[in-house]
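I have a structure here, written as structure tokens, and I will follow up with some questions on it.
A single protein chain has been removed from this complex, and every other one stays in its place.
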Amino acid sequence: MNIYVKLAYTLLGLLIVINWGMLMGATMRKIGARMAGRHGIPFHQPWINLLKNFSTRTTITHGIMYYLGPVFRLSGGVGLFLFMPMVFTGAVDGPWTNFSFEGDLVLILYFQVFGMLGMALGAGEGGHPYSAMGIARGLAQHAAVELPLTLAIVSIAIQYDTLSIYKIVEAQQGSILNWVLFTNPFAAAAIILAMLGALGHSPFNLVKAPNEILIGPATEYEGTYLGFMMTAGAVIHVMEAVLFMNLVFGGANSWLELIVKSFLIYFWSVFVGMVFPRFKIEQSITWFFKVPFVLGVLAILMYSF
Amino acid sequence: MVDPIHIISSALGVAFAIGIVGKLGKNVTIAVMLSTLAFMAFISLQWFMAFFSGEQETTQIFTAGFKPPISINLQMGFNEALFTLLVNVVGLLGGIYLIDIFKKQSKNVLTVFLVLIMGLNVIIMTRDIFNLFVFMEIVSISIAGLVFMDENLKSSQAGLKYLIATSVIAGMLLIGIIFAYYFTGTLNIDDLIATNLTTIKGGGIVVFLILISIILELKPFPANGWALDVYESSTPGLGAIISAAAATASFFVLSKVMDIAGQEWYYYISLIGAITFIGSNLLGLKQDNAKRLLGYSSIGQLGLLMIILGFRDILGDQTPYVIFGILVSHYFAKAGLFWLSGIVKAQKLTDWAVIRKKPFFLFLMGTFLFALIGFPPFPSFFAKWTLVMELVGSGNVTWVIIVLFGSMLEAVYLFRWFGYAIKGENEHLEVFKIDLHKMIPVWIVALALYAVGYFTAQMTEVGATINFIPLAFVGVLLAIDFLPVFVKNTIAIAGMLLHFYFVYPDLDDIRLLFEVIFIIGGALALIAGYAYKGKRSGFYPVAILMYAGLTGIIEASTTLEFFYGWELMTAGSYFLIIRGKRSMPHGLSYILFSIGGAYALLAGLGMAHVGHTTFGMDILNNIQYLPVWAYALIIIGFLTKTAALGLHIWLPGAHGEAESDVSPMVSAILLKAGVFGLVLVLIGMGAENNQYEMLTYALGWLGALTVILGSIMALFQEDAKRLLAYSSISQLGYIVLGLAVMSHLGWLGAFTYVINHFLYKFILFMTLGAVVLRVGTHNMYQMGGLIKRMPIAFIAVLISIIALAGIPPLSGFAGKWLFYNALIAKGWYFQGVITFISSGIAFLYLWRLIHTVFLGQLKDNHRNVKDISIWFSIPIFVLLIGLLTFSFKPEWVLQPLGNMIAEFFPTGQLTWNGGTAISQYGYWSGSVLGITIGSIFMLILIWLLVSTRKAHKVKQFDITYSGERPERPETTHVAYNVFEGVYKAIWIATIPLVETFWTRVTNLLHDTAGFTRRLYSGDGQSYMLHIVVFIVITYLVIIGG
Amino acid sequence: MSELDLNKKTSEMLANSKANVKNSKKDFTRPEDELREVVAPDGSIIKINPLYDYFSDEKPKEELPRGGVVEKFLNWARAESIWVLGFGTGCGSIEIPPLVTPRFDMFRYGVQMRPTPRQSNAFIISGYLSVKTLKRVIRTYEQMPSPKYILALGSCTINGGMYYDSYSTINRLDKYIPVDVYIAGCMPRPEALLHGFVKLKELIKAGKAEKANEYARNFDEYKANQKKIIKDWNMPDYNW
Partner (left out) sequence: MKSFIEKLNSKYVLQEVVYQRDDLVFAAIKKENAIDAITYLRDYEDFTHLVLMSCVDWIEDGKYQLLYLLHNPILKNDIGIKVYIDRENPEMVSAHHLWKSIWTYQREMHEAFGIVFPGSPRLKENFVVEGWDEIPFMRRDFDTHEYAEKTYFPRGNRKSNDPAEYMRKKLYPSQPVTAKQRKDDK
């Protein structure tokens, strides 16, 4: 495919992902509000918030890393999008596969950290103690989440003998029974539980922990910086959901399917979050060491013999 | 040629004449005596040279003109010439040393001294057993007399005990001689040998009596309390004579008389030797008195020599070489150390810190200690090598273990002593005085050690000049130590680059890679040395010593050369590490683990040598004797250097407490020596050999566990350099795991890690070291906000931690990607998961490093600190450029590496399509990654810069603080115990099991030593009882049993 | 800034704080705010002025609206996205929590709570305001990014209310910080507060809620008033 055409598709895809991410966020809040018996925010509230944040008149800076924080974060999000095959069209070089090397899993897993790193460094330069606390919690939880997640991913990699997301999705085509959810239930269960931590809703929302440590890493960020971070947040939420969709739920053949599946995946974590209060960091870490870990080990044992 | 009888005659004559000459005044008397000793030494030397050149044959001297058995005959052969030379030289030097004491004492002391030396000569030369007895008595009495010379209660008691013990022993010997004469009718040793006493009925008891009394003269453990008190309480000059001359002569007597007994006795002599060697070295652990410690060491060395003597049939032609190497090292070193203890006048080991006030004496002490323990280039190194090779070759692995275990114990207390000397508190101690006459002997023996070492080396493959050029360079640097840093640094760097220029054309790819890391990396690390002011005394010789060892192991063509380089490197790095401010305990644990590892390596190489006639490095490819065990031993040897789990406890302290520019040397560079060794061994094991699958499997798990525990420990460190040190442990675990995979991808990953770890750990240690130099603390929580003051350091650290964490697009990712592909292909899934988790944890501690040091709140006292020194920045930025190039064009390095590895692992190669690496599981391209991420990053950055161009620059306390204001940076900076929550979750993984294990081991040894020490109650009766019990037990074992 | 300037600035600061002290009877400098010395790693001595060194002391500038359709559009966005700082200053703050309940539900107006002033654009002064709290309010208000709005809740903020003769609470809030919307009553019900939000939105949309600029314009006057009653002034003139 021509590189320019591909670029155009990629930009279009990015636009869809950003907007879908914001809409998804708004919808989740709306659902939360309805569960509490409220009207809740209007669906277009995220765009207004973004606009307002970009239109603040005064702004501050703490230094060069404070600048780079949102930049790292957003390029982490966009990079994640670029390295992920979005919609499965049956061709390796299809229109929605971006620049993904067929979606190399190792690349994706390590690149997730890129955005986090930016956030961590930017918040650090801000000099606010709560930012640093939030980051410390966030990184620790990320490491804990990776335990069941990696176990499950390795199990899937053994199952299909590949580390390419594209090939994993390809292998799940045909019937709903070909999904990893049914062919490798232990891995799927481990991923579904690990997802809760990765998406960072209650009870695993100790990174931001609103009102406990102000708002965690973003405490010192305002205006345009915050706007960048919100955009990045929207992208990253969708991309996390898409990653799990590709791994476990058979990928997507069209944007509609992607939207529905990512919505349901995201909703799962919001649904759990509605019921459970926030964990402490040690509770969160040990939680991943229990059931999800055992499931992950079972998943590997199932496929390694 | 002067007749050897004149040794005796001149001594006797002068001894009698002293009565008359004494009237001419003390100085003249002393001069006469010393010239007599010199004359005696000259005679021995003359004979020795003659024998050495091979022109002379053994001669017999018949006293009184009759042939034996009627007369006493003396023999002068090669051995006799050598031993009399040793005795006379130490007599002469000891005489010079004792001049001031002689001046104070009456002239009779001179007579006694002369008689002592003369007696030693006779017992070496005589072939008559009764004559032997007589002169042994003379020696004992004169020693006791000289001990009494020191007029204090302790030495008088010691002398008395000595006298009683030796009389008991002499009595036994006399009875034995009487029986021998009764049975055989001759007193001539040669005749006795010919008679074959053991076959005669009752002959066994005769042999037993004679041998046991001579063995008792060698002070076997535990019947040696009488001798130890002498060592402890007599003057050091006399201690040197007893330890070097008397013991040497007694040993020769044993070797001479042993032939009477026949072969069945050899085993028992070795056994007694082994018990003595282990026992006295064990007791040495508990000593805090320098002279008594030297006494234990002397006895231990005699035990080792007895072991060797017992094996002289097996060693065959090598026996003289081995005995010579060990004996001569012991002889020179022990004499030198006793003399040093007389100069330094420190009784307690801790007081030896005073020696540091005169650095040259420290050098002497180091020389003697390293010679005792058996480091190259000293003779004992070559002797131990040959001994182990021969013992393993004959299947006596147990004995190898005994020898190495005893040597290990000896190394423990000697290095602890050395540690006190180098790093102990010495403010309260007064500087010692130096007398010229005391200096000369010490000087001479130290020089002689080097000379004999070179001479010994000439008899082996190491003798080639190439192995001595780096050492000569070390010597040159030692000689110009008084010059300022700038000059020495330039010379050192130039020397290393020159060496590289000459060496590199001959190296194959793997060796070239490591040579670049060692030598070019080392030269880069030395650039930082320009930042230091003053002389930096002693740094350059030891640094170059380490590099000499490193290049030695690269260029080694034989296992001996390899081991030679390995030991040089160990010694050099030990000195480098111990230069740090608080590094004494860590230096000790480093050198002990290194020696332990080296002994494992030695044993393994010995096993590898079995069945081969040469020592070429290719014997590693085909080990015939217990190959799995041999490989395991060699691998353990290398793993001590890569600090694998269980053998890692030396590393954090050693790297963390080392000087700022030493840390990168010992971390980024030195650790690769172990990796290089592993590479060689694993190549030798071969890719397709199923025999070793269990070994590589275990190695793989060891690597994986090292990875995870290293990173968990790094998580909870407060000290920046210790954090990096634990991180190094973890990274080396990756390399070990990658190598253990034994596939193309695994090795490629491991080599990528080798390069990466060199690059980023070098940068990190260098930068943090430079920061530490500026801010004056290692503790991360005492730093903070330094990005404002040190942007250059920050950039360096930022880039290297991104690489270390394996975040794309930097080069760490290449290593991780190869790694997981390799592990999944191999089917090592859980190891893969473990390493993946560990990289998540790595990100945690790296964030902490960069956050607590560079971000957050700037501390008040760091407001005016400058950025890191330019000299530190140069190597950092050179390597940063390297890191970025490697990141964006990995194919430039990985493709040649792949070709190189394909030689050993032809299957499962990584294929390349331009810049894209393709494995069976996926593909990836460094440059595309770089361009993609870079361009997005720049786009967003420009956008943000434009939209916030009017941003107001605020200061550090302009933060939202719930309506309040922060009071101090210290209370606002999140830095101490950051991962408390994580600790609560995973504290179980931080229990220091390994450290507890090693502590238990050392405690067990110490407790055993402490318990055994109760034997030595200090009173003469119990010492006599020991002797009797020893005799009875030996009798029961040998004859009765 | 050169060292000379720095020294000059420091001495000015000191003179100012001395002048404050001269007017009052007591010296209110806390021990932790006094000049102190620390030893740098190289042994030199660094003088620290805790009142000056850690803070940026620039004054705020007016950021005038650009006007036109774009500004109107942005004003609409600002009005529809009011992020309120979660800082209850007095008794009136008990009226804020009901707003998030189903009965009142402020979210439907685009109003939500934010825990940090950096991300809020509205600040409710709820009820009486003691001098002690005023200091915190000023700090927080100044840290909010412009444009920012203040809703004064309850009579006390208008004229002191029932605390008009208290020695420790202020009477008229708008003497110290500019107020956009007053919500009278003691206490006003949550409905009144919601009405206040609606009123604020109208003002913003009409482009009349530019009190942040007014604060910058009359900065000296406001500061004089603030400093008159906050006698232990231990922060920079403007908190960034």
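Letters are used for the chains, namely A, B and C, taken in the order the chains are written, and counting of residues starts over at 1 for each.
In this section, a residue touches a chain if its C-beta (ideal position, glycine included) is under 8 Å from a C-beta of that chain, and two chains touch if they have at least 3 such contacts.
The structure displayed is predicted, hence computed values, not measured ones.
The chain not displayed here makes contact, within the full complex, with C.
By the touch rule set out above, subunit C reaches the unshown chain at residues 24-26, 28, 131-132, 135, 158-160, 164-172, 175, 225, 228-233.
Everything below uses one rule, namely that only the chains that are shown with their structure count from here on.
Rounded to whole angstrom units, the spacing between the C-alpha centres of subunit A and subunit C is 37. For the pair subunit B and subunit C, the distance between mean C-alpha positions equals 69 Å. Centre-to-centre separation of subunit A and subunit B, using mean CA positions: 54 Å.
Taken residue by residue, subunit B touches two or more other chains at 952-954, 956-958, 960, whereas all remaining positions touch fewer. Residues of subunit C found to touch two or more other chains are 116, 118, 240. Residues of subunit C that touch subunit B in their complex: 32, 38-42, 44, 46, 48, 50, 53-56, 58, 87, 116-118, 136-137, 139-140, 143, 234-235, 239-240.
The touching residues of subunit B, when paired with subunit C in their complex, are 774-777, 860-865, 952-958, 960, 963-969. Those residues of subunit B whose C-beta lies close enough to touch subunit A in the complex are 785, 787-788, 791, 798, 802, 805-808, 813, 816-817, 820-821, 824, 827, 829-830, 832-833, 836-837, 839-841, 843-844, 847-848, 850-851, 854-857, 920-925, 928-929, 932-933, 936-937, 940-941, 944-945, 947-948, 950-954, 956-962, 972-974, 978-979, 981-982, 984-986.
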